[in-house]
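Pasting in a structure now, in structure tokens, and then I'll have a few things to ask.
Here the complex is missing a single protein chain, while all its other protein chains stay put.
A and B label the chains in the order they appear, each numbered from 1.
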Amino acid sequence: MRSNTVGWLMLAPTIAILAVFGIAPFIYVLYVAFHHWNPFGADPLMTYNGANNFRRLVFDREFLLSIAVTIKFAFFAVVSEIILGYLLAQLFMREFPGRGLFRTVHTLPLIVAPIVVGSVWRLMTTPSIGIIPYLLKTWFGYDLNIGRDAGAAFLLTVIMDIWHWTPLVTLTLLAALLSLPKEPFEQAQIDGANRWQIFWHITLPMIRPAILATVFIRLMDALRTVDEVWMLTSGGPGAATRYVGLHIWKIVFPKTDYGYGAAISVIVLYLTLVMCWLLYVALVAPRQKKEAE
Amino acid sequence: MMRQSSPILYLVFWILLSFLTLFPIYWLFVISVKPAVDLFTTPSLILDTVYWNNYVKVLSNETIRRYMYNSLVISTSNAALVTVLAFMACYALSRFDLAGKENIFFWTITNRMAPAAVFLLPFFLLFTQVFTIGDWKLYDTKIGMVLLYCTFNLPFAIWTLRPTMDGIPKELDEAATVDGATTWQVIHEVVFPLARPGLAVTFILTWVFAWNEFLLAATLTSFNARTITTGLSEYVTTTGTEWGAMASIAVITLIPALIIFSMVQRHIVAGLTFGAVKE
């Protein structure tokens, strides 16, 4: 057994950086969350107001609505991205001409900055003069107006997210697939397993940690998405795409309601944590049980 | 079934899919080569005339070049730092029997969950009032951004690398240790080569996250360390958005990103020779 000191030393820089830039700000935000603080209120100073901010948000319809649409958004976006991303990663495992080129092509969306993605999609979908509404109208006679149709706007944000982030899933899962050992697959083929059986009994269990990591990353990023949606819809029409990251942004930036914004952030952080923890337990526990058997 | 699908079929599939993937990027290019006056008329899929003025304007702008340089330095340093730290951390998590390591592992990811808006304030205070030496502040420095981006990139890197690291059979490094290899040799000669695809992917993606980050950079830099994404937002103003200039910068920023990608791609492909799964 090697000395654990080496292990701790290797972890130390990570822990140090995250403690300074992660924990310290969090404590500050937690502190602010228990205060009334709006620099442009009649009383601009930070005053302690107990759990009032938290009490207020339980009855805040806008906030609850925003949580609901965010979860809906994250669910549709992440599920589609994982399925699509996995399929693409599998396809990239095969030999075909121009594979390198296509892999580059399919990572391109990643390198476009979110604010640019939002801008381009906004121009593409401007009612009646964007290329997408224009084509939909001339080809199918369908009138797409993201200023008026809440469902369409929601769907567009989901599609935009899928377009932008599926390559990330593909890349991480591709890396996972590439590092799998060959033997179990060869063995399974010799044993005459079919494709589905191989996927279900061999591939999936082996890449489950990678899938889990990818789901986590995508889920938490989708839950706090701001830039793209801000550029595309500004949260509209109405509250249809006012996702919680954007909602907080509106409370903290224009409204300068720091106290309430901090309370919402703490709650959102907590909800995200719980959601991820449940997922973690659900996906990791059965594996560990199996291993124990 | 699966062995029969012909390469042509794949090709057709990939070409179709590439159209979808490329369309918004193509459109970005279209916007960048149109004068503003042509943007709000009946659109056409095909580009008939090309107008390079946006590029001329942008390329002759010294500030934009400086932003681009800052972005390159910040994202490359951050990605390198994060990849190294995450590699070390994952090796520790995977190979040592550390007390509470699973909790530490989970804790790292929580640092990525925070909605950024509210955290800007404590970051601002940290950067302007805590991390200062005399007149020097961490605020508006490249090193500040490199460190700050670790908060969301390190958790990501640790979580994407961990499965790779766990997937490398422990028996390999144990065998090497038995043969008398030091920890460093084990890492360098056994683990590192096997983790290369994972490391490459981690590097690329952390680089991308740092390259694209907007909100933190907008708040915590001002003259010296401003990045290209914040430069892009300068074109969104109350007197109208300068779509053309913005799009042309965006197109230009694709180039360094593509270069970095193709440089690192090799290492992902390198993995193919080792553990390729042929179904």
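A few notes on this one:
Basically, a contact is a pair of C-beta atoms (placed from the backbone, for glycine too) under 8 Å apart; a residue touches a chain by one contact, two chains touch by 3 or more.
Convention: contacts and distances are computed from a predicted model.
Per its UniProt record, the hidden chain corresponds to "ABC transporter substrate-binding protein" from the list "Aromatic ring-hydroxylating dioxygenase subunit alpha", "Protein-arginine kinase", "ABC transporter substrate-binding protein" or "Acyl carrier protein AcpXL". For the options A:129, A:159, A:188 or A:284, the residue in contact with the chain missing from this view is A:129.
Looking at B:10, B:29, B:139 or B:203, the residue that reaches the missing chain in the full complex is B:139. Within the set A:85, A:114, A:209 or A:237, the residue that contacts the chain not displayed is A:237.
In the complete complex, the hidden chain is touched by one of B:129, B:182 or B:262, namely B:129. Against the chain not shown here, chain A presents residues 38-44, 62, 126-129, 143, 145-148, 150, 233-242, 250-251, 253-257. Taking the complete complex into account, residues 35-37, 39-42, 120-121, 124-125, 128-129, 139, 218-219, 222-223, 226, 230, 233-241 of chain B touch the chain not shown.
Convention: only the chains that are shown with their structure count from here on.
Once the centre of each chain is set as its mean CA position, chain A and chain B turn out to be 15 Å apart.
Residues 1-2, 4, 6-8, 10-11, 13-15, 17-18, 20-22, 24-26, 28-29, 32, 91, 93-98, 100, 102-117, 119-121, 123-124, 126, 129-131, 134-135, 163, 168, 171-172, 174-182, 185, 189, 195, 198, 203, 206-207, 209-210, 213-214, 216-217, 220-221, 223-224, 226-227, 244-245, 248-249, 251-253, 258, 261-262, 264-265, 268-269, 272-273, 276-277, 280 of chain A touch chain B in their complex. Of all residues in chain B, only 1-2, 7, 10-11, 13-14, 17-18, 20-22, 24-25, 27-28, 31, 39-43, 45, 85-86, 88-89, 91-93, 95-98, 104, 106-123, 125-126, 147-148, 150-151, 154-156, 158-160, 162-164, 166-169, 177, 183, 194-195, 197-198, 200-201, 204-205, 208, 211-212, 214-215, 228-229, 232-233, 236, 241, 243, 246-247, 250, 253-254, 257-258, 261-262, 265, 268-269, 271-272, 274-279 touch chain A in the complex they form.
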